[in-house]
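Here it is: the structure, laid out below.
The complex is shown incomplete by one protein chain, all other protein chains being positioned as in the whole.
Should a chain be cited, it is by its letter among A and B, assigned in written order, with residues numbered from 1 in that chain.
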Amino acid sequence: MNGFLKYFYKRLLQIILTMFILITLLFFMFRVVPGDPLSMYIDSGLDEEATEVLLQQYGLDKPIPEQYIIYLKKVLRGDFGISFQYGKPAINVIGGRFWNTFILMIASLFIAFFTGIVGGVFLAWKRETLIDSLGTTIVLIVRSAPVFWTGMIFLSLFAFRLKILPLGGMNTPGTYFPNQLVKFFSIDFLRHLILPALTAGIHSAATPLLVMRTSILEVIKEDFVELARAKGIKENQILFKHVMRNALLPTVTVFAVQAGLAIGGIVLVETVFRWPGMGREIVLAVAARDYPVAQTAFFLIGTMTVIFNLIADILYAYIDPRVVWN
Amino acid sequence: MKSKYRMIIILMLLGLLTLSLSVFGEGNKSISLPEEAKVPQINYWITSQTYDPVRYEIGLMVAEKWKELGFDVKTTCLEWATMSSKGMKAHEHDVFMIQWGGKAERIDPFHWLYTLHHSSEAASGKYNVAGYENPEYDKLAEGFVTNTDLEKRREYAFKMQEILAHDVPQPPIVHRVVTHAYNKDDFENVVMAMGEGLNSFWNWINITPKGDRKILKYGYVGDIKLLNPLTTKTGADIYILNIIYDPLIRIDVNGKPQPWAAESYKQIDERTVEVVLRDNMKFHDGTPVTVDDVKYTFDLAKEVKAPYYSSKIKYLKEVKIVDNKTLRFVLVEPFAPFISNGLALVGILPKHIWEKQYIEKGAEGLLNWDNQPPIGSGPFKFGYWRPNEELKLVKNDEHFNPPKIEGLVRIPYAQAYGVVQGLKAKEIDGSGWSLLPLQIEEVKDARHLSLGRIDDQGYYMLHYNLRVAPFDDINIRRALTYAIPKKKIVQLIFEDLAVPAYSVVAPVNKFWHNPGIEKVGDNIEKAKSILEESGFRWDIDGHIYYPENY
Partner (left out) sequence: MFRIEIIKNTIRFLKQDKLRMIGISIFLFFLVIAIFAVYIAPYNPMEMNFDGDGNLKRLQPPSKDHLLGTTYMGRDVFSQMIIGSRIALLVGILSAFCVVFIGTNIGLISGYYGGKIDNIIMRIVDIIYGIPFLPFALILVAILGPGVKNIIIAIVLITWRNTARVIRSQVLTLKTRTFIEAAKVSGAGDLRIIYKYIAPNVMPLSIVYISLTMGSAIMTEVSLSFLGYGDPLLPSWGKILYSCYSSQAMFKAWWWMVPPGIAIILLVLSGFLMGRGLEEIANPKLRIR
């Protein structure tokens, strides 16, 4: 296991390096841009003097290398700057959105996981029948469809035509909750959560589902299954105890990888459903050239991605020890 | 390599080649007149569809018309931030379009007539984006700004509009028709004011409940961002601050300044305005409003260089306290718009609160302070703000002109569609968000809803660059402007929720608008004849060339 720990620490170091590069990358990308953030506010009646004052305040008048050092020092303290749009520390603006995205991610991954496993098992069970072909085709179609388009279809169907679910957003305007916890467990919230989570969920479920199906089909062919059959163990038992356990691991791995990719896709889902999360915030912040908020959001999203990749790698290392001794 | 793979590769490469040619290849046209005489290409910057679909569509329509006249027009999509820094600031453009908002401070047309067109404002970073330089016009503009006689100013304003309508350095294109909706079953006495519609102060003061419900809920897209009157830049925030804080003077619905927190005001000489403060006003925390608070407000704004206030008090030299009811505002130079653009837009801050904060936080900290709860002396008091849920303002009973409603609740929506649904479902009683044609259709079905309409004082303005060809030629400008299909734009892009604009001062601004000016637009025939009469030539492909011996 020692080699494993070494690998883990190496990966951890790498993560830190990655985050550092991410931050630096971001910083330079935004600064070397044509156009500055104040230009978003010019027709609000800001004259030249006020513009100069604001430029100074946001530190945009110092030379770039100097800005970078100041920026790094601040980031290490957790200070990502003051949002140009909201006048609040960027971390506060994103902080407000972080949990919304997190909950949506968890809900969609939940749906993806179960759909993937149950679907994979089902199709494997029905292998070589019409249902299998049909099912696989449907899964492929869902996988090939843009996730936001699926969202638009769901909105049209369930929210607009059937009117059983809301049109978007996170809660009905004007409703009041005494605290966050109550809010997240309320029926109103859950009603708003279903469609976006479902949309993101089935999109992420597609690949794991296919992997699960294939894994099961492969494991079934293996010797120890024949042995179990010969022993007289029931087909169902074989499926659940022996096959699933072995087929599950590669599926879980692929799923972790998928989760890492899904984070980027959350941006699309949040946009279609107007879900007030980090994904939507980054789109708005980029459009407004609100550097601090866009950077913070990107950084947090990047962190989540890196963590999920780490989990995926650990799982890989678990299945295939060869990987570790690179 | 297996043959099936090879086939796929070859297919893809072939496809790629053909596609590249078809997408990026452009044919070359032949010429028959001397190349040097060809009128240079016009590079028309338009916004992306994302940023503003209106400007995008208008750009495409206008470019088509100009091409009909034989001009070589290239439309380029730029990010707003880029367009702003290259065009608005650096003036490197050929032509692009801006939407100028019809804010209260622009009712006195100082902005439209002076800031946008005086030659001193043509330098980099300033608003005379076109670089218009006309000495005759400059003289009139200067008179307009320094002369404190209202009638004389009006004369100047009329003459200036005439000149601009003829020279068309930066022609206005259309005024939107601002359309707001409200619940007429439960509320009456709605006031749609210039530039702000339902969001205006006068509406909130006058709107009256008909039934038992005395608290009005209204919806808007997006939440407010910051309630610091020194810093806030967003229109939505300013609407709220406007009713929490009282300024000395307010602009009424007709565009004329009325004393408000001031009992009266008088122009002493061309540089000095004397103001008598109203008695018995109190801040929301009970402290009386005194001349000290007024002086402090202006002094503080100057000292910390408050972004929002500083542009309004640019010409203010000092504020003198004459006695415990009277103040004098002394300007650096005569500046007639100071009253409507300065005094009318600076809300009085409570000295005892802001002084403490300033000492504690310093200038930078003060400008970043979230100012919760905001304490002003206006007709509404701050109730609470639950971000992304609602903001509540409560009637200030002690105010000298209290509102008729007991309270105002502002509910942020994620999107305009949500606002419409909210109106129909009676979740909200009104919306200060201008509705689009599709949304208006929905609202029309609802019996309890009524629409308030008012033409916008602001407009979409096309900024030519007179420093470069071909916009340096007045005949070309006039021809291009005559070719603009303003009526079609109104019909197709705005679905008749707009009116064509001809003067830089909007018709809805009745006092200042000159209705007798030349109406340039919607006449491509006239455009052609202007060009022909000036000697322009065309080759067989229809491209336009300068006259001989130009």
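Please note the rule applied: contacts are C-beta pairs under 8 Å (C-beta built on N, C-alpha and C of every residue); 3 or more make two chains touch, one makes a residue touch a chain.
Fair warning: this is a prediction, and the values are worked out from it, not measured in the lab.
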TODO: Quick one: say which of A:12, A:152 or A:227 touches the chain that got left out.
DONE: A:152
Task: Contact partner of the left-out chain, one of A:83, A:108 or A:309 - done: A:309
Open item on the list: What does the interface between chain A and the hidden chain look like in terms of residue numbers?
Closed with: 14-15, 17-19, 21-22, 25-26, 29-30, 32-33, 136, 140-141, 143-146, 148-149, 152-153, 155-156, 160-161, 207, 210-211, 213-215, 250-251, 253-254, 257, 261, 263-265, 267-268, 271-272, 279, 282-283, 286-287, 294, 297-298, 301-302, 304-306, 309, 316, 326
Task: Residues in chain B touching the chain absent from view - done: 1-5, 7-9, 11-13, 15-16, 18-20, 22-23, 46, 48-51, 53, 56-57, 60, 75, 77-79, 82, 416-417, 436, 438-439, 491-493
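Assume only the chains that are shown with their structure count from here on.
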TODO: Quick one: report the Å distance separating chain A from chain B, using the average Cα coordinate of each chain.
DONE: 39
Open item on the list: For a test of understanding, state which residues of chain B touch chain A in their complex under the given definition.
Closed with: 50-51, 79-86, 88-89, 98-101, 103, 105, 125-126, 217, 219, 225-226, 228, 231-235, 305, 307-308, 310-311, 314, 364, 367-368, 370, 386-390, 409, 411-415, 417-418, 421-422, 427-428
Task: Residues of chain A that touch chain B when the two form their complex - done: 33-37, 39-51, 53-54, 57, 82, 85-88, 96, 167-170, 172-176, 274, 276, 287, 289
